[in-house]
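Can you keep this structure in mind? I'll have questions shortly.
Just one protein chain is left out here, and the rest sit where they should.
Every chain is named by a letter (A and B) in the order it is written, and numbering of its residues begins at 1.
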Amino acid sequence: MTSAARLRDAALLHAKNICLAHGTVAALDGVSLDVRAGELLTILGPSGSGKTSLLRVLAGLETPQTADALTIDGADMRAVPAHLRPTATVFQHYALFPHLTAGANVEYGLRVRGVPRAARRAQAERALALLRLADKYDRRIDQLSGGERQRVAFARALVTRPLLLLLDEPMGALDERLRATLEADIRALQQSQGMTIVQVTHSRDEALSMSDRIVVMHAGRVVQTGAPEDIFERPSTRFVAAFMGGGEPHRWPHRADRPAWRAHRLRRADLRRPVDRRTAAAPWPARLPRRARGSCPAWRGRLRRQSAGRRRAHAELPRHHAPD
Amino acid sequence: MRRLAGSAAPLFLCLWVCLAIVPLAVGAAVSVLQRRGLHVVWSLTPAGYGELAESGRFGVVLHTALLAGLVSLVCLAAGLPLAVWLARSAKSAVLANIVWICLTAPFFLDPAARTLSLRLMLGAHGVVNAGLLALHVTRAPLDWLLFSDFAVFIGLVGPYFPNMVWPITLSVLLIDKALLEASADLGAGPWHSFRFTLLPLAMPGIIAGLVMTAIPALGDGVVPALLGGGRREYLADAVTSLSTSMNYTAAAALATVVMAVLCGLCLSGWLAWRRLSKS
Partner (left out) sequence: MDAAFRAAARLLLAAGFGITALIYAPVAWLALLSVSADPLSGWPGGFTTSWYASLSASLGWRAPMLRSLGIAGIVAILCVLAAVPPARAWPRMRRGRVSFAALILLPLGVPGIVLGLLVFTTWRVLFGVHMGAWSLVLSHFIWAYPFALISMLVVTLRTDPSLAEAARDLGAPPLRVLCDIELPALMPGIVGAGLFGFLLSFTELPRSIFTGGQVQTLPLYSFAQASAHSSQIKLIFCLNTLISLASLAAAAVLVVLLRRRTA
């Protein structure tokens, strides 16, 4: 048995060669992904890299043009609509229902499943208590602070006991202090409840400090997968190196400071390169391993049919139009 | 310039109140005055309301209100899916644009001409009866197609349908798409998403649509005059006949009754809405 096959057997989620296009703009270009039961996997990448699209495909909110496989816990999910999938999402801006109280928001998933009123109230209160919101049950959403809304969204997703919890930039709108608390909360929840979590972020520090594994995405493709240390210390492409090395050197939570010298050297070298017009929007070179290309037939044909001029116009706007 | 705008705004608001809002209250005042010919005498009397009761006009108000209510409910049932489709899932921009245009133009069509044409279509020898006969749905022409409540209903549903669709479309457009996605993500199928998310969030538009459909339908004069056949009196007929007989105090009393009924409906609707949104 090869190691890849063993991984697939242990995988809670298995996705193979997923292609998603919005019009003629490719959002996901042959993405494959495996998530093991009980792990916290982070999808890391810059804006427009397709990471949110991938999360939405997993939740069933977008239908990919092609998908060779998409299973959760062994069941084929390709034809299953969002409301029948065993996933729950914490949305980037939380998407809490403004016409319901915090408690009613948490109860929503139980209410649509026909759980009796008393039982769902008890479960919602337990979930809110778990996130230190026991006294906020009757609050309206606009009476809650950003951090509280965040945690209500968490409780709402948790209470349906999903097999897979999906987090879309869970800390995007929070300040530094709240982030630290929430990181600890997520970790604690994951370990105590044995949750499997896939989270999306563009923040290198978040990814490095929380994850069991990291998947780095760029331009609709997966460019590297591995443990945080591996990704940081042995970046496989120039892009990953630049992205992981950008900004201040990362502080490992458990180790002494260590300058990320290699990443820094690469970055200085990048600065001296002439600006490439096609990738001017991104401060890193967009070179990708050659074999990652060309696995998606879905929109190629459509692109080919367009005139050369228009094709170039699309190439000059590389995927920044794809919703992230 | 800002100072100019600052003083113009209260001035305009005062004018608006004097010219548009005050007359609404004047009806209630005139309704309890005594009349003498075209003029009123400044002494109080409930005679206007007495005349209304004698001539059975309260029943007219009730009947017209029921018909207008039915028209609004039918418009709501058919207009809600159309509004949601327009706001959310219209795949073809061309088709959506055509529907938008079709729903805008009726505001500007001449009511008399349109209703007259409908009368010719619904008559005993009209195209509708001819079609039904040709399809062997009936053996003799249906006589209740014209000059009946049914005819008035048909005449009112079409013109006031856009009044229902527009506000609902606007309110559905304002609903954040992520909320409906969150609903599906939490396990709500189409029905539950509609019932627990879309419907409550579109409620302001639905209420606006009900108001904007029921109220003009209640006061429409052209349709009853041309399609009602005169066998039964509708609200507009009552208003016109009272004012052509120069009985302005009774006419004002009728107007006051209508406004009181509408205020009552609005108030009870508002209270129901508050209770619903709390529970």
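We adopt the following convention: contacts are C-beta pairs under 8 Å (C-beta built on N, C-alpha and C of every residue); 3 or more make two chains touch, one makes a residue touch a chain.
Given the structure is predicted, the values throughout are model-derived calculations rather than measurements.
Within the full complex, the chain left out of the display is in contact with B.
Residue-wise, the contact with the chain that is not shown comes from B:A113, picked out of B:L44, B:A113 or B:L271. The chain not shown here is touched by just one of B:I21, B:L44 or B:V137, and that residue is B:I21.
Within the set B:A151, B:V165, B:L179 or B:A202, the residue that contacts the chain not displayed is B:V165.
Which of B:V32, B:V60 or B:L80 touches the hidden chain is settled by the complete complex: it is B:L80. Within the complete assembly, B:D220 is the residue of B:D149, B:D185, B:D220 or B:E233 that touches the hidden chain. Panel shows subunit B; residues 1-2, 5, 8-9, 12-13, 16-17, 19-24, 26-27, 30, 38-40, 75, 77-82, 85, 97, 99-118, 120-121, 123, 125-127, 154, 157-159, 161-162, 165, 173, 189-191, 194, 211-212, 215-216, 218-222, 225-226, 235-236, 239-240, 243, 248, 251-252, 255, 258-259, 262, 266 of it touch the chain omitted from the view.
The rule is short, and it goes like this: only the chains that are shown with their structure count from here on.
By the touch rule above, subunit A contacts subunit B in their complex via residues 59-61, 81-84, 87-89, 91, 93, 95-99, 108-109, 111-113, 156-157, 160. Considering their complex, residues 176, 178-179, 181-189, 192-193, 196-197, 200-201, 277 of subunit B touch subunit A.
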